[in-house]
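Complex shown without one protein chain; remaining protein chains in place.
Labels A, B, C and D are assigned to the chains in the order they are written; within every chain, residues are numbered from 1.
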Amino acid sequence: MSKKRTGVFVCHCGNNIAATVDVARVAQEMAGEESVVCAKDYVYMCSDPGQNAVIQAIKDNQLDSVVVSCCSPTLHEKTFRDNARAAGLNEFTCEIANIREQCAWVHKDRAKATEKAIKISRSAVRRVSGAKSLEPIGIGVTRRVLVIGGGIAGIQASLDLANAGLEVVLVEKQATLGGHMIQLSETFPTLDCSQCILSPKMVEVSRHPKIKLMTYSELQEVSGYVGNFKAKILKKPTYVDPEKCKICDDCSQVCPVVVPNQYDLNLTARRAIHIPYAQAIPASYTLDIKACLGLNPVVCGKCKDACEAQAINYDMQPETVVEDVGAIIVATGFDLYGQEKLGEFGQGKIEDVLDGLQFERLCSASGPTKGRILRPSDHTEPKDVVFIQCVGSRDPARHCAYCSKICCMYTAKHASLYKHHVPDGRAWVFYIDIRSGGKGYEEFVQRTMEEDEAIYLRGRVSTLYQQNGKIRVMGTDTLSGENVEIDADMVVLALAMQPSAGTAEAAKVLKIGRDKDGFLAEAHPKLKPVESVTVGVYLAGTAQGPKDIPETVSQASAAAAKAIILLSQDRLTHAPTVAQVRKSHCTGCEMCVDACPYEAIHLENGKAVVNDVLCEGCGTCSATCVRAAIEVKNATPMQMNQMIEAVLGF
Amino acid sequence: MGDNIYLPQLARVSYIKEEVAGERAIKTFRLEFAEGEGFEHECGQCAMLSIFGKGEAMISIASAPHVKTYKQFSIMRVGRVTSAFHELSVGDVVGIRGPYGNSFPVHDWRGKNLIFIGGGCGLAPIWPVIQTAVAQREHFRDITVFYGGRSPRDIMYQAELEKLRGAADVHLSVDKAEEGWNAYCGFVPANLMDKEPSPENAIAITCGPPIMIKFVIQNLRSLGFRDEQIYTTIENKMKCGLGKCGRCNVGKDYVCVKGPVYSWDVLKDLPAEY
Amino acid sequence: MELILEKGRLDDWIAALEGWQAFAPSQEDEVWGYRPTASPVRLDHPNTVQPPKNFAFPQREVFFRFEQVKGEPPRLTPVEPDAARNVVFGVRPCDGRGVVRMDTVFSDHVEDSFYLGRRKNLAYVGLACLKPASRHCFCKSVGGSPVSTEGLDVLMTDLGDCWLLASATPVGETLMQAAGALLTEPSAEQRMELARRHEEALARPQKSAVADVGNAATRLKDNFDSPLWEELGKACIACGICTYLCPTCHCFDLNDEVSGGKPLRGGRVRTWDSCQFPDFTMHSSGHNPRDSLGSRLRQRVSHKFRYFVENFGTPQCTGCGRCVSQCPVGIDIVNVVNRVCASV
Amino acid sequence: MSRQGDWNLNPMSETYEPKIVAFLCKWCSSAGSDLAGVSRIQYPANATPITVACSGSVSPQYVLSAFKKGADGVLVSGCHIGDCHYMEGNYHARRKLYLVKELLEFTGVEPERFRMSWVSAAEGAKFAQVVRDFVDDLRPLGSQDKMRNEPT
Partner (left out) sequence: MIRIEDIRTQARDILETGEVRAVIGWRRGSRGMAAEPVLISQPEEAESLVWDPTCFHNLSLNLVQERKRLARKGMASNKPLALVAKGCDARSVTVLLQENHFRREDVYVLGVSCEGSGVLDERKLARVLDGLTPDSAAYDGDDYVFQTEEGEKRLPAREVMADRCLECRSAYPRLNNAVFGEEKTRGLEAPFAALSRFEQNRGAERWDFWKRQFERCIRCFACRSVCPLCYCEECVVDSIRLEVTPETTADEKANRIRWIERSASRSDNFGYHMTRALHLAGRCIDCAECERVCPVHIPLRLLNNKLEREAREKFGYEPGASVDLPALVSSFRDDDPNEFIR
């Protein structure tokens, strides 16, 4: 490395800087720096003539580095780096000294501000004197996307991606697509049938040539980095060949094992060999190995005998496949807050206290009661149904602090549906307040109150218990100030949405952050709401936070769009200001490996190796290494040392 | 205080030439004393050069004693000070103190054949001897120069060597064959064996990388050279140049005082700690 | 000149030394070292942790300062060594002999103006070792003696209730003359007592001894390639204790310390260095002529008992025993010399 | 020894101005100080910023070095916990620099000389306040002589 030839350009910014800082003096002081061969000041450096002057000066003085003392780098770093490049310099040898926001605008004393501007400029000059020319790191991309979760978010994202021409691998843990949405009866506020609108999309997914659907599968491991992930997926055996299965139900008929049906929220039972519901995609039976008596014809083997299509294969083995993808969309959805945690509401032990999804099944034409609302305990029609909102949510002391956002709406829907089914029944709704932001939402709630005559009580339910075949609900109506006691036939709890169990697993596998409530953390709450902190991993649906269907679909499409944008490039570029290892100094102690937030460092033959693509250049490794064996390019300890000296008047 | 033995004189860089590029770059510098006469030196002596703020480095003087207007140094970029030298421009002022160490007994060699064997940057310490011998050509018999580098680009003093050809036999070599190279291909010691210079009334002076010197001496001995006919220079890390700091100590000698020039019959009895 | 000083009057003598800054051993955090005298000066110290070599050869010393404005030639300002006149009390004869060896090094070939500049203003008032200052003393076996005046200007001997002061140099005489009436002529008994005590001290055996210092240089030369060096050096941890605490080690480093960059400002600084440090002899290329612990131990020992003998006719080591008593891993130079010399 | 160059004058004199090295993370604190600028919030000119990628990259060595080279105070400012652009850099900074702070205090260096703050990009006013408070706290201490190198 020979001595740098640096040019310094000090901007007046009209009077913005020059009013407080003696810019000519700054330039003059910089001219006295060892590496500086030209130092100029100009009224508006970022103006066309100013920029041209920079370019010209670079050429005239054969500069190899540039410092512009001006406004914040957020404003014009790119401008001047572009100039540098235009003049044939490497852009990474151009640095900005911020003497406006961090100096001229915050000080009045001209002498002191000028001194400070000199220090800031000098530290930039020293920094740049140690700067190396760097080239952006290019990464090839795999134009395939992994979508995790086969609910509406995953389905929507997959279809958008596939229709844009990208290959999609859609992984779903359950034996069928559909997620929670397929369990719903009708959807607010339009009350259209959930299955009716979702099923066609599911079919489209299953038939789409660009989509590889992997149900009954779990993501196990993800390695690699943006554009080049490797996903290891475990395909659990269904013991039924979907190609051969005719969904004739002969197998289920002979199966001796009866277990609760989770699809119906345990309101019904199914056999060990089963299909979750008639329209399941893929249209094939699954043998629930946990329930099955054993895959041994000697033990049982009834289903295999019964299957004329010979679709049942007991020898099916778990299979691990590795998929190369360039981007990942996480749509792992939600679970409802556990009833067992609600002591005051019977801990889930009272049969006629239902959660929202169970009530959806009761309302659903394909549900356990074929669309009739009946008490699970005695199959009678409930006449007094109490709906309780905000159960498990908005309760930082005991449960979730956050508002689950959609409960107001689905409770209104439930009350409304109930009244449609049982016009002479009474629907009582306990609420704290009504949050009905959304197109047509408030009108829907009003209709429920006014047209469907649901009785809304503003207050909390303190407890409920079983008494004489009824459920006594003890509540308060805070508007009247009176205690309310209702002998209800049925109680429906609007339980909070919480991130699904699979969300935590996915976050772990993908090394993406979660917020304090366990929802996936977005890279920026405002500006990067669908990006995760890991580049190339996007978020969609309720895994990221409570939301309703339209919002989920929008976010899924947004995530898909982000992935499409990412993968529309032939090569991705990555900032070259990454960590580099001084091999001779590395002892392989792995401190940097542990400290790296991006898992960008690993050991090879006892020495640390940085994966340039994963490294974001934060420098935590460098501050952690006690051996000075790792440093970030162009922010090296040597440069930092020089800057410290400059700041202290050296 | 006049007797501050560590205080350098100032000298101005009057000439810079890039000899060899790359990671082990060599540049030649001529320094002219900024004030006063400066000092005289003899062939083989060294000087301590300073870049203030970086430190000092002991460098052998590569110009002949009869050149009075400047002192020449060919400096390979290896560390803090030498890197700073490579960043200098003509007109810059550096520090210099010396001369240090002993010298080649050139006067005693009158009437003899002189054989110089150099490798890489090892041409610089023996260059003043070559220059002196050529300048006093009538006092010496045959002058032969063997010199080699890794590649043609690593050959220093190329123009000067060409100019030498009238007065001396010059045998150049490169380690590996390369297009456009017409002289010898192979290591310097091999080139020496190839040409088989006679030990008769001869003095062999060698300087270069330690491994080269080792084989050159081996080969010279097999050619019949006696130990006292072989001269070399050794380099050790030095800080003071005055026999005090203890760093260059080899056996009872401080190389900065008793060296750097040794005849092999003396050197072979010293511990090989150099 | 031999005179008597009453035990209680030592402080008065020190006070009478006008124009001299006096130093004597005292303890700080249980570390014996030479510090400006504070009354009463007792001289009941064991060996100080460091010898008094700091006085002429400080651990850090600026030779000159430089300043350089960009585009201009550097300006050099030489530094003159501190001209203060210092007198050091309680110097043990081994350390006195160390002074002589340091004088030799810094006067040989060319005179080191910094060392000698300080040295000429330095006086050493020695203290005879009537019994060994530590169990590791071995001065007698390396040509010294517990009552040697070599390198000392005055030697004080404890006669029980008084000190007997014997001058060894003109400077010593000056120091004693400054005491005026504080000093009295010794009586005949006192002279006899001195002789008796010195004899006793000379006769007292030391626990440690170099077996045959006269032949050590030759034996070390013969055994230069002995595998014992690596064997003995294995324990060494390459710290600088033995050399930094040695009264005769003089190796140093020179560096530029920069204390400002606009303009460039700083100084060239001498600091102690040690041949036991791994990179002491390392070339810029990374080649290191003494790259093993054994070779560095051999250098230290050979320098003391062979190279110095070859150059100046006497071993450099004065037998103070500091490198032995303070070595973290118990490397004993006496043991090393004896073993190597005894090996075949 | 005489003081040269930029060294502070008499600590208690009215002209004494504490010198502060301020390591600001690019994403939050430097942006916060930009906001202070945009909002024209005035604060003392004693703190000179060095923008770093992340507070996690501030090595304890930098802090010690700043003191050695004569800083009267060192400020490290980063994103609030949980908001780190690099997810965890500020957690690392917090742990490492806590140790530095403890050790300085342990050896008797005035604890006020080392300061850490979390300043978000939205907290321009807070940034100005942090600097103001720091300067106020440093002023009575006078110049920092304990760790500083005497000029050669």
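Here is the rule we go by: a residue touches a chain if its C-beta (ideal position, glycine included) is under 8 Å from a C-beta of that chain, and two chains touch if they have at least 3 such contacts.
Fair warning: this is a prediction, and the values are worked out from it, not measured in the lab.
> Which chains here would be touched by the one that got left out?
Visible chains that the missing one touches: A, B, C, D.
> Of B:Ser83, B:Thr206 or B:Ser263, which residue touches the hidden chain?
Checking each option in B:Ser83, B:Thr206 or B:Ser263, the one touching the absent chain turns out to be B:Ser83.
> Among A:Met449, A:Met591 or A:Val647, which one touches the chain that has been omitted from the display?
Only one of A:Met449, A:Met591 or A:Val647 touches the chain omitted from view, namely A:Met591.
> Touching residues of chain D against the unshown chain: what are they?
60-61, 64-65, 68, 81, 88, 91-92, 94-96, 98-111, 115-118, 130, 133, 146-150
> Mind listing the chain C residues that contact the chain we can't see here?
Residues 28-31, 33, 46, 49-50, 59-60, 135-136, 234-235, 237-241, 244-245, 253, 255, 257, 269, 271-274, 277-280, 282, 284-286, 291-293, 324-330, 332, 335 of chain C touch the chain that is not shown.
> Since one chain has been left out of the picture, which residues of chain A touch it in the full complex?
Those residues of chain A that touch the unshown chain are 1, 130, 582-585, 587-595, 603, 606, 624, 626-628, 637-638, 641.
One rule holds in what follows: only the chains that are shown with their structure count from here on.
> Going by average Cα coordinates, which chain is farthest removed from chain C?
So the chain farthest away from chain C turns out to be A.
> Compute per-chain Cα centres, compare each with the mean of all protein Cα atoms, and return the closest chain.
The most central chain, going by mean C-alpha position, is D.
> Give the chain pair, either B-C or C-D, that is connected by more C-beta contacts.
Between the chain pairs C-D and B-C, B-C carries more contacts.
> So the centre of each chain is just the mean of its C-alpha atoms; given that, what is the distance between chain A and chain B in Å?
From the centre of chain A to the centre of chain B is 68 Å.
> Quick check: how many Å separate the C-alpha centres of chain A and chain D?
So the centroids are 36 Å from each other.
> Residue numbers in chain C touching 2 or more other chains?
As it turns out, chain C has residues touching two or more other chains at 258-260, 262, 264, 266.
> Can you list the residues of chain A that touch 2 or more other chains?
645, 649-650
> In the complex formed with chain A, which residues of chain C make contact?
Chain C residues touching chain A: 69-70, 258-264.
> Note which residues of chain D are touching chain C in the complex, please.
Spelled out, the residues of chain D in touch with chain C are 4-6, 149, 151-152.
> Would you pull the chain C residues touching chain B in the complex into a rising list?
Within the complex, chain C touches chain B at residues 63-64, 66, 68, 73-74, 76, 78-80, 105-106, 108-114, 224, 250-256, 258, 264, 266, 268, 270, 273, 275, 280-285, 287, 289-290, 295, 299, 303, 306-307, 310-311.
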